[in-house]
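Please see the structure below; I have some questions.
Left out: one protein chain. Kept in place: all the others.
Order of writing sets the labels: A, B, C and D. Residues in every chain begin at 1.
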Amino acid sequence: MMFFLKLIQSIGVGALSISVGLLFMGIGRKITARIHRRYGPPAIQNFIDVFKLFSKNSISHGFAYDLGIIAGTSALLAAVVFLPVGQINLFPANSSLIMILYLMTMAYLGMAMGVSSSGNPNATIGISRALTMMMGYKVPFAAVIFSVYIFARTGSLTNIIAAQSGGLLNWNMIRLPFGFIAAEIALQGMLGEKPFDMAIAPAEIASGPMVEMSGKYLGFGMLQHAVGIFLETGIMVNLFMGGAPNVWIFVIKQFELFFIALLVNAILPRFRVEEGVSFMWKIPLLLGVIQALIVVL
Amino acid sequence: MNSNLIWLVFTPLIGSAIAAILYNYKFLDRLITFSTFAITLFLVFGTHVGQTYSMNLNFMGRMIPLSWNVTHLSIFMLYISIVFGTILTFYSLMDRSRMKGFLLLLILAANNWIFTTNDMVGFFFAWELMGWASIVSVLGGRKERKSRHAALYYALMSIGGSYSMFFGLFTLWRLTGSFSISSNLAYLSSIVGVHPWWVLGIVSLFFVTFMIKAGIFPFHTWVPMAYAYAPDTFTPFLSAVMSKYGIYGMLLFLPISLMEKGMPTVFGLPWVNYIFVWIGVITAVLGTVLAFFQDDVKKLFAYSSLSNLGYIVAAISLFTSVGVTAGIYHAFNHLLFKGALFITLAAVISRSGTSKLSEMGGLWKKMPVTFFTFFIGIASAAGIPPFNGFGSKWLIYQSMIKQHLLFATILLFLASTGAFLYLFKAFHSIFLGQLSHNYDNVKEVPVIGQIVEYLLMFAMIFFGIQPGYILRPVGLIVKSVGLNPLAVMGNGYVTGMFSNVDMPLIGWSLAISFVFGFILFFISAKHKYVSQEDNYTAGQIPQDWGLTPETYQFSWKFYEPMEKLFAPFYRIKIDGFFRGLGDWTRITGSAVKQVFVGNAQIYTLFAVVGLIILVIAGWVA
Amino acid sequence: MSIFNNAALLIGVPLLFAFSIPLFGLISKQLTKWVTLLTISFNATFSLYILLAHKYPSIVVMGNWLPPFGENLYIGPVAALLVSLISVMGLLIAIYNLWSIKKGDVTRFSVLFLMFTAGASGMVLTGDIFNLFIFMEITGISSFALAAYGPEKRALGGAFKFLVVSSIGSTLYLLGVTLIYTQLGTLNIAEIAARINQTTPGLLTFAGVLIVSGLAVEAELFPFNGWVPDTYTGAINGVSAALSGIGAVSGVYALFRIAMTVFGKDGTYVSSYGNLNFMAVIAVLATATVVIGELSALTQKNVKKMLAYSSMAQMGLVAVGLSIGNELGVYGGIFQLVNHSIAKTMMFLILGVLVASGVGENIDDFRGLWKRSPFLSLAFSVGAFSMLGFPLFGGFWSKFAIVGASIQRGGWYDFIIGLVLFASIVEAFYYLRIVGYMFSSDSKFPKLKTPWTPTIPIFILAVSIIAIGVFPQIVGTFSAQAASEFTHKMSGYVLNVIPTIAAH
Amino acid sequence: MSEWKELADYFRGRSMWMLHYCTGCGAIELPPTMTSRWDMERFGVVPMATPRQADILLITGYLSIKSLKRVVYTYEQMSAPKWVLGFGSCTINGGIYWDSYSVIKRLDKYIPVDLYIAGCMPRPEAILDSFVKLRELIKKGEAKGYEKYVKNFEWYKANQDKVFRRTTPVLKKPEEVTKSA
Partner (left out) sequence: MLKHVEKLRGMGLEANPLKDWEFEVSVPKERVAEVLSYLKSTGFKAFIHLACVDWIDEGEFELVYNLESYEDALQAVVKTRIPRNNPTMESMISIWGLCQVYEREVHEFFGIEFVGNPNLKPFFLENWMDIPPLRKDFNTLVYSEELFEFKEDETHGIKAPKRIEHK
């Protein structure tokens, strides 16, 4: 019985993550439009897009292509289940951050396998750019995660949230300021927002990995991006803003972070890959290292 | 007293003799190799902890006691190495690679002897035997000239290593008068408090040998050449099992350093261990960085096993219960997924005929089973949860954080991300992308190979989901070494310091989300399959211009931007020291040759001068 | 102590037949080779009988004058082992010569060969330093002539160098012997050894220096071994096999018989009579030989020259072993001596067969030999691995013992063995390079057919290497007894020869 | 299943992703429609980089025979519910190139066009209006160009081959033709 209850709850969390992610993307498009002084699509535009995509026919390049793209989305959904969302914490005992990060790598591996098995060189170039960029932003992010680990002397997110309870002042955001800034920039890279979206550059490599995705595969890609937004911002909230008493505050906090990323996205042009990686290894890494030194000494 | 141990060593020797005789009947030779491995496996089932056996060797006019005893560690190592060897030889039944059976059996004999011996002479004899047998088998690689250079380089390093063990062996013998390892170790740990520098000197003599064989930072330069140019079916054994001998040696000397109380500690670790942790971390990062830009696939995976060994050394040299468990667990995992990767590579190379990444591509259509094994192999090598690589990497991070080694953990995490990068590059360049037309008639691996691949796939997933089966014996080893073992709560759990990971739960959540994915996939509009040429590459259809459609596989300079970033690091040649030493000896050699210039007067001059010197010496004394 | 008369036959029979061969020569040239073969086989069976039936120690008295006065032959464990080694090697080389010596002056070759083996066994057996000089001269002269044998011009050059240097060596040795004779009035080794301390130390050291440098030529130690590479490469392969297999053995034995028994103090013989410690001197020279021999072999492109340098270096290694000073060292040295002579003879014979069937002496001509003649290349690599001291081959145990002894001795010897090990890494490089060339498969030439007769000795030698490797006791027990004889000067040697003499 | 079709059509109408084949002088009209002054994104229309992802194929001007070949190739790469918008008079009747020997006169003969936007380079308002019209057509179920293409596939292919693979000279009186080699 317990298993069945947990199953329902995890489906709920999965659905929540998809809908919140799509909502964030819709609102994001609205805000970017507002920045461009135009009206922009209705906030639920992304829901419409997803439904349209799933109703369109599509072409596929073999079972590795289908398997890969489905794996991409479902691995992220599996990772979301372990994320403590507000007061819903399905598996408190083993919500270890490293495990969630590695499950996300499973999603990237799945998507990468699917996309590059299509045989379109644009797709593989996109993937190689995305992976190089991942190498870029993972370095400061790792520095921050492990300094939080050592600061809170624990590896599981539930304990980290518990360590930050009680008022705004002892949020990690305040106690580890440099770490938060470095993580914020790394988040920009993780979400694939504008300065770091060289992987899906429509002009240079015909929208990179998505070049061969049509119909429902593009739908899966969009779902993966949505769940990815929810997951990454969710991790940041749990790490730095002390989780949330209930789901709505959690979503609002997530939106705060996403909002910053949106503003940066609307303005900055796109980096070249090596510029992006070397940027990530200059200032954010420096901040992360300073934070680590502070924590260790 | 159990003669079973002796048979462990002698059956492979007899087997290798038979294999040597039947050398030119290719299939018979491989059949014998496989059956000998199977018999030895059967024998290992018979051995159990605590068995001892001693035999006297008539040497130097007196009787030297050769003794064997079986500890938890040796049983563990015996099982994993022989099981893997059986799988490998079963696979190589059908692979016409140039691997010589009798050499592998010699190595197997040495392998059994090293793991069970309790005396230095036996250990050294088996170490040297394994050394030269592997040198000669590396010699038989596909590319003549290159495998000869690789074999020579490897020979110099491993012989240099065994000579340093020679020194350590006999200095210990001079101090304690006996050859048995256990009593010598006890002696060393007793005098460690009195003058630690002495103990350090002797232990470092042994550790040089183990680091060379395992391919750790300062002595890693031979690893890529030897792995890349060894015969295709020998590299799995070379990289998966033989690199573990170095680790086994380090584990042997573990108890001594535990007692080092007198040592000044850094970060709560004796400073020696701290250095070794950093050596491990440097090897891990070095392996990853060098692996990015390799075009030869076996060299790429050689660097990857280099970096994985860096992980193991970093974890073991922490000497905490979590660290050692993580190290040994990762050693097992590395053996499993690296073995699987190299076996699939052997299959791919034997089918496609080339080992260059830029020449392959799109093979997943032709070799689906190999494709899936390779996929699961790189997934577990990158440490993705449901597969077996994750548990140990996670434990290593836990152990490092517990010791507050923050920067080492960051670098290790960086190395593991880098691992994902070059693993995907290999995966893409071989299997994904466009299938070039000269591979149109590539067939799948024959049935034997497929059975092996299914077996390996199952093993990787099983040990990923149920790590308990490995953690329990590893716990016994840790207890035997004197640390309190990790609590193993049921088969599915990997318990770390702060939280634990329930692997079956991850498996379940993945499975369920996959089910949802498939449901969504099938209820939405139908899709049609399309050939590889029909993709939007924004180009003109070649047929219209009378050209034959060319496939364009993006695999040359896969991480070109990254190369620009790492270019400055590549100028420092790491193996400059060893090349310099080689050139120096060559120059002195030719200089010395001038001595024998070839006419009688000079020789008589030498003789007279020698005589005069002796007379003066006599006069002075 | 049974006085055993027929031990003298070991020297007598070969000499007798050596001088009667010209008579057989008249009947037919080929017959002479068979005669040499028969005599050496007699020698071999007889010495093996002595060795295996444990018929030693025994003394042979010439003209029934008792030892201190008349000359005597002393057959201790060392002598028995070395004589059987010399004669077995001689036998195998004679079988090889059956096939290789066809044209040219066959009778002269057989005479010289028989004299050579007789002289070598004489050097090993004799108990009298002057007798030692005579046998050294016999071996010397016959080896010059043998070295000069053969069509190539460089043979003459090599033989001439050998002649010049070894004549200097023997004259020095003779001077030393006369000095001792003036001091002690006796030529018998045992008596000199017993009454060594009656001489004035200054004079003794001078005599010692002369003798050691004289014998060093034959034992190929550094400053005196200039002749080795040219002579070995100059001589035809059968002869260079004999030189390295037999000549070197007797040379090293003579040097260490004098250095240990005569000059050494009993038991530890670390410090010796006279004020110069000869053991230390020899150790230094020997290490120099090893290092220089290996280094100069490194850049050699010609396999025969490489084998010459390597045999010089191996002799240096044996000398290092023997000069360490503890029983383990001597054991290792003698064991290595046996292993080296087996392996080196085999390699030279293989080279001879290869050269005869058209394969050049250069390394590149060895490329792909595996495809052309598996048996020869396998035998060559077995010999190479035994030289390198790989397990399952003879060389492992001896090198193990030498390194063990020198580390056990400690002090300076750690540094010495360090150098030797570095040199043996270099040796590993150039041997494995040849093995590498052989196993590489890109050879354009047809398959080689190896003639039947030379394969017998090569096969026997290869099997014996592996046999020693797997069961070291075969040679181990005898070299252990030999080691005890060398190290215990008084009880081992002197008292056996002259029971009455009391050590002063 | 019909209400499911209606729901799908509703969504298809609201989110139309456009691939514009910028030929002729029409291309310059598109940036203003995308950017803040006219903002076509309000209607859920987003420019896409590849035909695989696109629903609408907007042909913005005259098409020579060579460029028609590329258009047909791109059209066939798009997936099923797809529509073609002919933009400007050149696609309707060849526009000012009505008598040119190389420009096709009527796009409709080669690929099914759902909606034409008249005007010799219509203004962005016309484009937005066409999107709204297309949405109604889809809702009413009349925008069935893609099915028409499948049904009359041979006919379309014949027209295309007539233009692409001519074998006989078009004009009748060849006698004073001085044909070069």
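Assume a residue touches a chain if its C-beta (ideal position, glycine included) is under 8 Å from a C-beta of that chain, and two chains touch if they have at least 3 such contacts.
Bear in mind that the values here come from a model prediction, so they are computed numbers and not experimental data.
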{"item": "Where the missing chain makes contact, among the chains that are shown", "value": "D"}
{"item": "Chain D residues touching the omitted chain (full complex)", "value": "65-66, 92-94, 98-106, 108-109, 116, 129, 133, 148, 151-152, 155, 162-171, 174, 176-181"}
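Assume only the chains that are shown with their structure count from here on.
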{"item": "Averaged-CA centre spacing for the pair chain B and chain A, given as whole angstrom", "value": "36"}
{"item": "For chain B paired with chain C, centre-to-centre distance based on mean C-alpha positions, whole Å", "value": "44"}
{"item": "Chain A, residues touching no fewer than two other chains", "value": "55-59, 206, 211-212, 215"}
{"item": "Sequence positions of chain D contacting 2 or more other chains", "value": "50, 52, 80"}
{"item": "Contacting residues of chain D [partner chain A, same complex]", "value": "7-8, 11-12, 14-15, 17, 35-37, 39, 41-44, 48-50, 52-53, 55, 78-81"}
{"item": "In the complex, chain D residues that touch chain B", "value": "50-52, 69-70, 73, 77, 80"}
{"item": "For the chain A and chain D complex, residues of the former touching the latter", "value": "29, 33, 36-42, 45, 48-49, 51-52, 55-59, 202-203, 206-207, 210-215, 218"}
